[in-house]
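Working notes, structure below.
A single protein chain has been omitted; all remaining protein chains appear in their positions.
All chains are identified by letter, namely A and B, in their written order; residue positions are counted from 1 within each chain.
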Amino acid sequence: MSQENGIPKIVPTAHDSIVINQPMVRDYSTGGGHGPEDTLVEGDDQIVTQKWQGYPPVDLNVVGKSNAPLPEVAIPRHTGTAQYATRVWFPDLLYGKLLVNPHPRARIVRLDVSAAERMPGVAYILTAQNAPANFPMSEELRYAGEIVAIVAAETEDLAEDGVAAIDVEYERLPFAATLDQVMMPNAPQTRPDRENVNQTNIEFGDVDGAFEAADVVREFTYYFGGARPIPMQPASCVAKWDGDQLTFYAMGQRIYPHRQSLARGLGIDESNIRFINKWNGGTFGPDTGSVRFQVFISHIAKMTGRPMKISLPKDQELGQMSVKPESLTHFKVGATSDGRITVCQREVHVAVGAGGGGGGGRGGGRSELYLHVIPNWREIAYNYTTNSQLIGPSRSNAQQEFKFAWESMMDEMAEAVGMDPVEFRLLNIQKPGTQVTHESGGPTVSEMPESENDTLTYDSYASVEVLEEGAKTIGWDQRNPIPGGNPGRFKRGFGVANSQHHAGRVGYREGEVGFERIMAEIALSDGGFGGGGGGGAPFNAELELRDDGNIYLHFAQPDSGTNHATSMAALVAEILGFTSLDHIRAIWGDTDLAPSAPGWNSGLTTQLQGGALNAAAEKLRNDLLQRAGAALGVDVAELEIRDGVISSQANPQNQTTFAALARANSGVISFPGQAVHPGSIGRAMNRGIGACFAEVEVDTWTGDWHFVRSAYCHDSGQVINPLVAEGDMTGSLIQSFQMTTDAIPSDRELPGIRHYSVGYLSYRLPTIMDVPDATQVFVNSLEPRWFYGTKGFAETSIGAVPGAIANAIYNACGVRIREHPITRDKIMAGLKEREAGA
Amino acid sequence: MKYSRRHFLKAAGSGAVVLTTVGGYRSVAGSAASAQMASGIPAPMTVEIGTFIINGATYQAEYEARTTLWEVIAMKLALTGTNRSCNRASCGACSVLIEGTPYYSCHTLATEAREKDIFTVEGLGDADNLHPIQAVGHRYVAADCGFCTPGWEVTAKGLLDENPDPTVDEVKMALSGHICRCAAYPAIIRTVVDAGKVMRGEAEL
Partner (left out) sequence: MKKVSIYRPTSMDEAIQILTLHGTEAGVYAGGTDLLIRLKNRLDQAPSYLVDVKGIPNLSYIRENATGGVDIGALTKLSEIADSALVGRKYPMLIEAMNMISSPELRNASTLGGDLLQEVWCQYLRGGYACYRNGGYICHGAIGDNSYYHSAMGGRLCYAVYPGDAAPALIPFDATVKLVGPLGTKELSVEQLVPGDMMVDGKIQSHVVRYNEILTEVTLPAPRVGFRASFEKIRPRGVWDFAMASLAMGLEMNGQTITDSRVVFGGIAGRPWRERAVEDFLRGKALSPELALEAQSTALTGAAPLKYNAMKIDMAKGLLRSGLEKLATA
């Protein structure tokens, strides 16, 4: 609230955030990532780069200010009118229910739906016998939760009655559903078409020599039990046909790629589908799997001539939405006596599920190597195909699940060399100026349009700042360095961990060095949207000025509570000289109203979809200035543009408006824009870094514990909207907190999904009583290569949370939990062990 | 608990009553009913038509004994503002007020709410006339994805009706039966406290 005229006014403002502004003039002397036309100039005793793309972060009016989210996106959330697929309603809706495979692996030997078909209200039953030709349903079931049949009926209850009346006999097949099981020497082959294990090795430097030379060598093993992001909205969709035209209401993070898959599955042309998905009740990544039931629901709607809806119960979602994999990591690490890591060997075993797909299916993303300097590296990765759910992005891809092990290891190594964990990280962390090569730890580096001599360099990279500012904010100096060293029953402890992700600037917009080259490469590809929204078709956008003086943003991306429309609107507003968001409107999430684009993920929405809008905004700005110059008889360079008015700097009375210019052009002036993800060609190297500082309290009598406080630190670049960013990062923190404490799927004895059937008593999401006091620390590291110094940071810090909590618990009570998830019983067991040892 | 016999007698008229519902399905009140007739016990209700007073307006719906209040509100009456998430009484997304008290509508049989005053998010305010909880919530980003929002908003309304000036701890306690997956909890708490101030005239929008 702000106090004006006595009575406080409710204004949009961030409440628990600190923004650390870094100077614009900084040492970018290392040069990597610069375009050939950039020049380096001296200034303020430091070398500063001049490459603000014409949009330096000075005199900002909208960007960097807290604004309430765009009303057209946000107000419907409050009034119960945001059109989630679950809210779509027609008077003649059919409701679907799934019959899913209860066994980890089975073959259907008999399936009789005759009794079910006769049940009251049952309209249609889809099974392998009548599934669409282009999109068959399998009778070989490779994991629990696979769809066996879908019943469409007048109500959900009647559909369930139909499911219950289906007579199905399974032949149970030998299975290995968990990492434990698949790693056994006599594990059965989990899929007939594939060896269980796929091994990859990566090595650089002289690993064996470095171990010989190291002063300290330690080995550690960690287990991560898998995790699942669990949006509130049930996995859901509605299909409605009008003749051969399908209107499809979906839940997900992409409309055009899903429309393409749906069209292929149904064997129809994409243009026959209007795909609408404006709001989601959260998604958090794992929507890719929902394509399967989308096709089936559309098919049933076609066959029955009725609109159809499905909304999955929480246990069945496990079979349809991807999860984070189980993994086992064994480290052998060498360091010098003064604490510098010289060598690391990582052996990682990952249960990649029955599909084996998804970006998380790799033996770690290896983004850990962008985090710390590891001159000698060996990775042996085993990916196991298991009879378990599909894996894939789940509120980040390959972050929490691998950083838990990595950041626990960093803590244990700090202790092994006798250093404070923050000091140890500061010593070993990548810093601006580090040239990333294969030798210095960049195995995924590939040639980029802007790379120099085959290397890329971290420049806007606030690795030191996130650690130092976070330590300051949490009060790290109060930390007792002795684990469990504080007196009394309730012991507080502090922990830290880092994370680093592919957020940050990862694409190219129209008119930029590299854009044309990537577009040329894409022209040679198959025209698909690429996996997970990257590496395929360009992001298109359209910007429209209407004679009401408002700017309409047309873009594809559905909102999941992400508020990316608001962020993109702020950039467009800034480019066009507005001082508020009042004249920006969003039109999104509908293939009839927005141009094509891949989906959003990984914190790149504002850069890619936003980049396309920014490119269009640049064009519109230039066009409007040209028009105004002509109309006013003033040289374009002499014009000022502000809040929809273009005026002569010399004579402000000589002016025109956006609305007038639109009116003079048949009421509309519009421009398209494009941006593109480099995809398989490589990724730009401006990656953000994050740190999580956690304070916990452990009840050493009972094992009870609480996450008390956090300083959550983000190398964020210029924050576009601190209010929205604070909310997003609070969600990031709490979601990772949940993943730290709740493994899914967790049952190693009786694998399956049925016993996760009591909603959020099965998936224990943190409640209002469980969340810590959190302060968001945004380090404005001013990304020089993007508009106003912004960069994506949605997943920059998210991987740090599990390690920070594990390390804090260790510091509090001396119990090192190497087996995820962190639970009260494990803390109790550790306390007991310590007591016995003491 | 008010109830009257006329609600279930509908199902018991004869040994095998065939009922047709709005959606077109048929349901048979079968042999169980006839068994009780002999012993003088009224037949049990399997299907009934009930009256619901939602945000002051009166609605009628036909539903089964097993139909939940949420199913009547959102599926039969198409008042889709109230979201259902877990359908197992473990998240609070579907909360409505019944006679001013919050309940999970996914976990309340429709028959329990017959002829009672039901308050849903549609009664709170619309885009042109936002309730202070909604307006403050927008400014504080108390809704990210928005799926839990209608639920906690009506519970918060119930709280503020009863306690116009709640403390932070009272707000937390009152809203503890609501999961916000996006963890907008700090913003939700601020919103409810400050909406109370707006309603008391101690702050303005």
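Details
In this text, a residue touches a chain if its C-beta (ideal position, glycine included) is under 8 Å from a C-beta of that chain, and two chains touch if they have at least 3 such contacts.
From a predicted model like this one, the values you see are computed outputs, not experimental measurements.
Taking the full assembly into account, the omitted chain touches A, B. Although one chain is not drawn, the whole complex shows that of A:Val58, A:Ala133, A:Leu750 or A:Ala838 it is A:Leu750 that touches it. Of the options A:Ser271, A:Gln626 or A:Thr702, the residue whose C-beta touches the omitted chain is A:Thr702.
Screening B:Thr111, B:Gln134 or B:Thr191 for touch with the missing chain picks out B:Thr111.
Annotation: of B:Ser95, B:Thr120 or B:Gln134, B:Ser95 touches the absent chain (contact as defined above). Per the touch definition above, the residue from B:Asn87, B:Thr120, B:Gln134 or B:Thr191 contacting the chain not shown is B:Asn87. If you put the missing chain back, the residues of subunit A touching it would be 157, 160-161, 164, 315, 489, 699, 701-704, 741-742, 746-750, 752, 754-758, 760-762, 764, 766-770, 823-826, 828-829, 831-832. Against the chain not displayed here, subunit B makes contact via residues 1, 3, 5, 8, 29, 32, 35-36, 39, 41-46, 64-66, 68, 87-90, 92, 95, 101-104, 107-109, 111, 155, 173-174, 176-177.
The rule we apply is simple: only the chains that are shown with their structure count from here on.
In terms of their C-alpha centroids, the spacing between subunit A and subunit B amounts to 33 Å.
Interface residues of subunit A, counted against subunit B in their complex, comprise 1, 7-12, 15-16, 68-69, 71, 74-82, 84, 86-89, 91, 93, 95, 120-121, 153-158, 230-234, 279-282, 311, 313-314, 560-563, 723-724, 726-728, 730-731, 733-735, 757-761, 765-769, 771, 774. Within the complex, the subunit B residues that touch subunit A are 21, 23-28, 64, 66-67, 71, 74-75, 78, 80-91, 93, 120-122, 124-127, 130, 133-141, 143-150, 153, 172, 175-176, 178-190, 194, 197-198, 201-205.
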